[in-house]
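A protein chain is absent from this complex, but the other protein chains hold their places.
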Amino acid sequence: MVVHRSPGAPAAVLREVCAGAEEEGVPTELVDVPDQPEDAVGLAHAAALDSPLEVGVGVDAAGAVAVHHGKLPAHRPATTTGPDAGPRDWRRTGRTAARIVKGLPLG
Amino acid sequence: MVVHRSPGAPAAVLREVCAGAEEEGVPTELVDVPDQPEDAVGLAHAAALDSPLEVGVGVDAAGAVAVHHGKLPAHRPATTTGPDAGPRDWRRTGRTAARIVKGLPLG
Amino acid sequence: MVVGVDIGNSTTEACLAELAPDGSLTYLGADLTRTTGVKGTPDNTVGALRVVRDVLARAGRRPDEVHTVLLNEATPVISGLAMETITETIITESTMIGHNPTTPGGEGLAVGTTVSIADLTAQPPGEPVVCVVPAGWDFDDVARVVNAAVAGGVAVVAAVLAGDDAVLVTNRLDRAVPVVDEVRAVEKVPLGMLAAVEVAAPGRTIRTLSDSYGLASVFDLDPDQTRAVSPVARALTGNRSAVVVRTPSGDVTDRRIPVGELVLRGAGRELRIDVDAGAEAIMATVARLQPLDDVHGEPGTHVGGMLAQVRDTMSDVLRGADGAAQPASEIAIRDVLAVDTFVPAEVRGGLAGEIALENAVALAAMVRTSRSRMQLVADQVSAELGARAEIGGVEGEMAVGGALTTPGVDRPVAVLDLGGGSTDAALMTVDGVCTAVHVAGAGELVTKLIDSELALGDREVAEGVKWHPLAKVESFFHLRHEDGTVQFFDQPFPPHVFARVVVLTPDGPVPVETRHGLDHVRRVRRAAKSRVFVVNAVRALRQVAPGGDLRALDFVVLLGGSALDFEIPELIADELAPYGIVCGTGNVLGTQGPRNAVASGLVRAHAAASSPCPAG
Partner (left out) sequence: MVVGVDIGNSTTEACLAELAPDGSLTYLGADLTRTTGVKGTPDNTVGALRVVRDVLARAGRRPDEVHTVLLNEATPVISGLAMETITETIITESTMIGHNPTTPGGEGLAVGTTVSIADLTAQPPGEPVVCVVPAGWDFDDVARVVNAAVAGGVAVVAAVLAGDDAVLVTNRLDRAVPVVDEVRAVEKVPLGMLAAVEVAAPGRTIRTLSDSYGLASVFDLDPDQTRAVSPVARALTGNRSAVVVRTPSGDVTDRRIPVGELVLRGAGRELRIDVDAGAEAIMATVARLQPLDDVHGEPGTHVGGMLAQVRDTMSDVLRGADGAAQPASEIAIRDVLAVDTFVPAEVRGGLAGEIALENAVALAAMVRTSRSRMQLVADQVSAELGARAEIGGVEGEMAVGGALTTPGVDRPVAVLDLGGGSTDAALMTVDGVCTAVHVAGAGELVTKLIDSELALGDREVAEGVKWHPLAKVESFFHLRHEDGTVQFFDQPFPPHVFARVVVLTPDGPVPVETRHGLDHVRRVRRAAKSRVFVVNAVRALRQVAPGGDLRALDFVVLLGGSALDFEIPELIADELAPYGIVCGTGNVLGTQGPRNAVASGLVRAHAAASSPCPAG
């Protein structure tokens, strides 16, 4: 799976996202995207289209995370973090992305 | 699934390939590719990379057919027709391509 | 015009017909609605009126055209359900961790002394230790501390973690070891004790800790100690990972909960049977006491409580005209169906939310009451519609009458009415003599078994699992049906059904919240149907068959809501085929399927009675 991060994406968020995928045994590829107006959902969608496994994660400058699949409509991500997200939520998004790859329930 | 046909691809072959997929309930998209040195395997691989379902079929000018999947190495198609292929074999390739999409045994 | 109305426990059905002066009938329509209130009580009036108005509206007729409303003489049979767990698994002294996390780390078997990660570096070198990591530790820190300890000579052979970090930690270790994670109550793991940690390869199960002599080999146990740990081995069977800690008196027990005895009276005798003996033994006892007069549970025991609860619910429901509940002591239980079942339950003393399948017994009980107040319903219906309202023949007889309108059916015929609360059988001989019985247990019990065996905790979802075929959502755009066929969709499925086993309701796929695969859910569903309806079909038919011999039956017609089920009819037909019985789903009037038998039977009987010459 591919993770698109905007320049300001917090390192703590990225670390947990990647850890969530790693625990599930799915490798992640980090891609730096230039500063642009896109939010996490847009980043995630671009990442998904970029990913050979069709699953992408986007982390925006505000630390919001979204998970997307290449075949889902652009505005309908598989999951996103809420406003007061913390490390457990970030970890969960990485886990969710990995479980889409593995075809396991997202829960 | 996407079918790449070279300009000389015989209509009879194409008809059976598409019929094989249609019977399995999978829609096909026909793409005309410009005259080029590629054989059926090369056409099929390009078609697979082109297909949102990652499954492609190539029909070359000689009437040879290959079925490919986007993640398979370029030189290792899922199946190809033999030298004396007839309508039943062409039909089978369409069926095989559709069954890759559906995740059913190719048999 | 006449309308037959059949008020059932769940469903109220109507059949509308034009009755010619010569007694011949023209059917104008049929309809159904949910029964309002308890069958046989004045609350039924609302539903009865609704269904009559509906059937008239659909036939384009006016209420004042109705001459007579025929009501069934509701058999005052209601039923109750109870379930009791009879085993309980208890872990003492935190002997084992057997919860099967989805992502353990490493592979293999290792034995060492349990040491908290905080004390790791202080360990003497060379002695094998199992590192225990409390909640809150970051995986990078865990790996750093373990690597440092190992570099210092401490032999860390395995680890047990609170968080879901096993793979993360293993990936960062200089030397890979088996790691079991998601141990919620890791702080209760006894420290300074010998422990074994085993993790199998993906798709495999552990082989050593799930074997008594494997444990003996690992811990160097003598024969007595081996005997003591053998329940631990059994509890870990089938897991991909496990931890066993050797504590002085740790144990896993599969305790039987004393449930008590059922006291059954019938055929002039009284017999007692321990509920522990299982459904088969209970049902054999029931069979010996036919007809049953009453059933009690030994007071002060679980089963005593179970039956008292059934009786209480009923007494509450059976209020007299004066609003007074019928005293529980006056309520006689005339049939019970016992079913062996299991309940996934959290293990007491477990450190990681271990689940054990506990044995349980489900009981359906059927009560006959003396207080049908159908006349009140008839009076109210008559007043509202301005038509005559008559209370018609016996339910069983009417059902047979309706069933006989199914193409291909002839007397002698037996009907099986597969309802919600009870399974009813009636036999009509060649000469038109009718016998009927009601036995406890039907669709509601099936739903309850599915609910508890899958630990759904939601009757609606369980009802859905019962009604509809299953599928597995395999991507956002396709699913695989029970039979392996694949179906694609244009619109993506919502993420909450992704990769889940779902029930295909008319409103779309509904997820079944379970860790089990589709096949397990399917097996539970079919077993529940078969343990209730196949068992009851045979039981009920034996009671009406001449000489109790199923071979004496020719035609069996399945009726009622549960005959609409997509597999119950075939399960019953399969069971009855070896007896040479033709069994199938009723098709009342050739059009109504298994519905409307009683309602149309009432109309037929009325026509026969008012016709110049008796009907053939």
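The letters A, B and C name the chains in turn, as written, and every chain counts its residues from 1.
Throughout what follows, a residue touches a chain if its C-beta (ideal position, glycine included) is under 8 Å from a C-beta of that chain, and two chains touch if they have at least 3 such contacts.
Just so it is clear, the structure is predicted and the values come from calculations on it, not from any experiment.
Enquirer: Which chains here touch the chain that is missing from view?
Expert: By the stated touch criterion, the chain not on view contacts A, B, C.
Enquirer: Would you mind spotting which of C:Asn171, C:Gln225, C:Gln290 or C:Thr435 touches the chain that isn't drawn?
Expert: Missing-chain contact among the listed residues: C:Gln225.
Enquirer: Kindly state which of the options C:Ile331, C:Leu504 or C:Val524 is in contact with the chain not pictured.
Expert: Per the contact definition at the top, the residue touching the missing chain is C:Leu504.
Enquirer: From the list C:Pro21, C:Pro124 or C:Gly203, pick the residue that touches the absent chain.
Expert: Reading the full complex, the residue touching the unseen chain is C:Gly203.
Enquirer: Could you please point out the subunit B residues that touch the chain left off the display?
Expert: Missing-chain contacts on subunit B: residues 19, 22-25, 69, 71-73, 76, 78-79, 99-100, 103-106.
Enquirer: Could you please point out the subunit A residues that touch the chain left off the display?
Expert: 25-26, 102-104
Enquirer: So that we can see where the missing chain sits, which residues of subunit C does it touch?
Expert: Per the touch rule, subunit C residues meeting the hidden chain are 102, 202-205, 207, 210-217, 220-223, 225-227, 230, 233-234, 237-238, 240, 406-410, 469, 471, 481-485, 487, 504, 517, 519, 554-555, 557, 566, 569-570, 573-574, 577, 582-587, 590.
What we mean here is this: only the chains that are shown with their structure count from here on.
Enquirer: If you tally the C-beta contacts, which comes out ahead, A-C or B-C?
Expert: Counting C-beta pairs in contact for A-C and B-C gives the edge to A-C.
Enquirer: Cα centroid separation between subunit A and subunit C, in whole Å?
Expert: For subunit A versus subunit C, the centre distance works out to 40 Å.
Enquirer: Two or more other chains touching the same residue: where does that happen in subunit C?
Expert: Within subunit C, residues 474 contact more than one other chain.
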